[in-house]
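One protein chain omitted, others in place.
Labels for the chains are A and B, by order of writing; each one numbers its residues from 1.
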Amino acid sequence: MFTFLLTDIFFYLIIFSLCIYINYVRKTPDIKQTWSHVFKNKTGIISSVVLSFFMLTALLDSIHIKDKLYNENTDQYIYTSEIKSLLDIIILPIHKNSEKSYSAPFSSHLYSKETIKINNKDKRIYPKLLHKGNHNKFSEKNSYNIFLTTLFSFLKTIFIIFLIYVFIFYKKIFKTKDFFYSAKLNKIFLGSLFSMIFVIMLFYDLGSQYYVLGTDKVGEDVLYKSIKSIRTGILIGTLTTIVMLPFAIFLGIFAGYIGGFVDDIIQYIYTTLNSIPSVLLIASAILMLQVYMTNNPLEFENIYERADLRLFFLCMILGLTSWTGLCRLLRGESMKLREVEYVQASQTFGLSKFSIIVRHIIPNIMHIVIITVVLDFSALVLAEAVLSYVNIGVDPTTYSWGNMINAARLEMSREPIVWWSLFSAFLFMFMLVLFANLFSDVVRDAFDPRANKNYE
Amino acid sequence: MIKYILKRLIYAIPILIGVNLLTFTLFFVVNSPEEVARLHLGNKRVTQEQIISWNEERGYNNPLFYNTDEKGLNAFKETIFYEKSFKLFLFEFGLSDSGRDIKYDIKQRMWPSLAIALPSLLVGLFINITFALFFVYFRSTKVDYIGVIFCVALMSISSLFYIIGGQYLISKLMHLVPISGYAHGYEAIKFLVLPVIISVLYGIGSGTRWYRSLFLEEIEKDYVKTAKSKGLSESAVLFNHVFKNALIPILTGIVVILPLLFLGSLIVESFFGIPGLGSYTIDAIQSQDFAIVRAMVFLGTILYISGLILTDISYTLVDPRVRLK
Partner (left out) sequence: MNDLLQVKNLCLNIRSHAEEEILKDISFTIKESEVVSLIGESGSGKSLTALSIIRLLEASCKISNGEVIFADKNIFNLKEKEMREIRKKDISMIFQEPMRSLNPVMSIREQLREAYINYKDVNLEHEIIKNLISVGINDAKRVINLYPHQLSGGMKQRVMIAMAIACKPKLLIADEPTTSLDVTIQKQVLDLLIELKEKLNMAILFITHDLAVASQISDRIVVMKNGKVIENCESKLFFQNPKELYSKSLLVSSKYNRKLITNIDNNDEDVLNISNLKVYFKEKNKFLDREKSYIKAVDDISFLIKPSSTHAIVGESGSGKTTIAKAIMGLTQVTSGNIKILNKDILKMTNFEKRDFRKHYQMVFQDPFSSLNPRMRVGAIIKEGLCFLKPELSNTDTNKILYDVIKNVGLSKDSLNKYPHQFSGGQRQRIAIARVLVLEPKLLVCDEPTSSLDVTVQKQVLDLLIDIQERTKISYLFISHDIKLISNISDTISVMYKGKMVESGSTFDIINKTKNEYTKKLLKSVPQIKI
């Protein structure tokens, strides 16, 4: 049975509004023109391909299912309290089993010695891993097996890309000729698609035979943890902006366009909020939330919903503390637009303030909103890690890169060190943030009239 | 000038009142003191007496705004609002929930914070501006392009990795400086080197890019063309004209954060065990010592506002367009 967590619903909402926006862009030539700058650009294409795979992962991880269990005593099916996502089902081979404790990437044994009785003698050995690392598919020899598996994934990827090529480019179903402008850009698109699919295939094929990125303290696959953390990162990056957008847009426009007393009040509100160092404001709000949640444990059904609610509130709080910047930008822009001649022309028609805002102001400030949204995304993903480190981030049971790094602090001081948790968190986070940053650069260049266009 | 500063100070008062009310609401209205006490004492098997005595020890047993048991002015004075919020205006931060004198702690801890934050800021500034000027000099070439990509990559790495990586590499593998800790006097230097290096390194990506965009914005202006038509060399144009103009936003951007340097950096201090205000705040957050958090919020706000005032003053000092109006 499908089950919907609070953040799931909001994430669907985000995807839905994204689709509406894409549709709107397709119908509006001048905005389409601006967006086409993004896709005329090498960096733009590569980063949007990578980011869409991240988004897809987050989406798959946001479709949640409860299992049915047959209860023999009552002769009824009941739903387990455990919640799985579609992503869990797809990558089941990676995470269905776990080990006892740490093991290094591609290792076949645990990382530390244990005393085991063999022939009634206590021996300190590295125990063999139970589920992976000892079940090679192609060859007994590890290196050879890894090579063959890689080759196999490579061939599979070529096949998939071939299908995509035939489907999109040969039959011209999406009229992609218009979309990517030149054969060179088409190649870049296919190339980045190929690398993404290949990486996924490789992780999947190797991941079902080995612990590609090792296991953590309780023996859980680190690769799985890193993949599951994608959803948390993306949710914090997107949900937060969605929460703050209405505040920022409407207050910013009211302050800038209507001015006077309204302007004074809105300015006062955001200067006040802005004056508090943001970490302290977030910390205070989260601490109070924690007090509330510990004192009212009954309101939260199970640990999933509890963790989810905390994630949701974290986004709310981050959103409420971060709208001030955008609000100030929009206030300034609306003040400028108020004096622009097409707004004055509408005033001479006697249009009401409301219709001027809807018809003239909002469409002409949207570029600032878009730039801010993509620019904030990566900052928020990075912020999550820091907040989790300070214990005011997501729930400790939620998979997140911040929690992984937090745990890795102790692992780094072990002898010999356990480096792979930190490495995986670094790898995944770096990829997401890097491509988000590159993407936002391209978007800003396309939308910001002042951006320097020295690079083509 | 004095009139102007006075006026700015008067403007700051409503903002401080706003912040005060906001924190008060957050800490005492959203959750009652009783609930906070329950959290601290552990949830289960807490008797009402324990809660009352916990609150009494810390002065949370009064009513929020108006004490009906007292008369006259005392009806307002013997309240949580007066004791815990209003007194912040008098810089009386009171005792922390664990009974320490917050004002004393702050006085002790702000200097180590400054000892890290100030060198990080200055060294970072110097390095970032140098890089930025370098990239701008080679603008529209491969050097600039690769430099920018490199900056983007640097700023895509979470600060936590810089710290953990730096600690591991420099302290643990190379044994150059101690991993963490602090000493007073000149001894402090060996503890400060690593945190400063790491803070600077972390800031290079975003800082360089920011200054580069400031310079590029200036370099497209018309007066640069005039300067070049006078036959000035590229570096003379860059230093005498572009740099001078870009210095205004750069300087004022620094001035606004100068007072906040006292607050220090939360994670750097806690990772390196520096007894500054940053780690003080983190400890308070982690042990849920709300009295300290409240005090830090108020202090942070005061520092931020004074930063804004200093910014305005510095504008009048460096920008002839403002100075001479």
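Throughout what follows, contacts are C-beta pairs under 8 Å (C-beta built on N, C-alpha and C of every residue); 3 or more make two chains touch, one makes a residue touch a chain.
Because the structure is predicted, anything quoted here is derived from the model rather than measured.
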Quiz item: Per the definition of touch given earlier, which of A:Thr3, A:Ser195 or A:Gln347 contacts the omitted chain?
Solution: A:Gln347
Practice problem: Mind listing the chain B residues that contact the chain we can't see here? | Solution: 3-4, 7, 139-140, 221-223, 225-234, 240-241, 244-245, 248, 319-321, 324
Quiz item: Taking the full complex into account, what residues of chain A touch the chain not shown?
Solution: 28-31, 340-342, 344-351, 359-360, 363-364, 453-454, 456
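Methods note: only the chains that are shown with their structure count from here on.
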Exercise. With chain centres taken as the means of their Cα atoms, state the distance from chain A to chain B in Å.
Key: 28
Quiz item: Of all residues in chain A, which touch chain B in the complex?
Solution: 268-269, 271-277, 279-281, 283-285, 287-288, 290-292, 294-295, 297, 378, 382, 385-386, 389-392, 401, 405, 408-409, 412, 417, 422, 426, 429-430, 433-434, 436-438, 441, 450, 452, 454-455
Exercise. Quick one: which bits of chain B touch chain A in the complex? Just the residue numbers, please.
Key: 14-15, 18-19, 22-23, 26-27, 30-31, 35-36, 38-39, 43, 139-140, 145, 152-153, 155-161, 164, 167-168, 213, 216-217, 220, 260, 263, 266-267, 281-282, 285-286, 288, 290, 293-294, 296-297, 300-301, 304-305
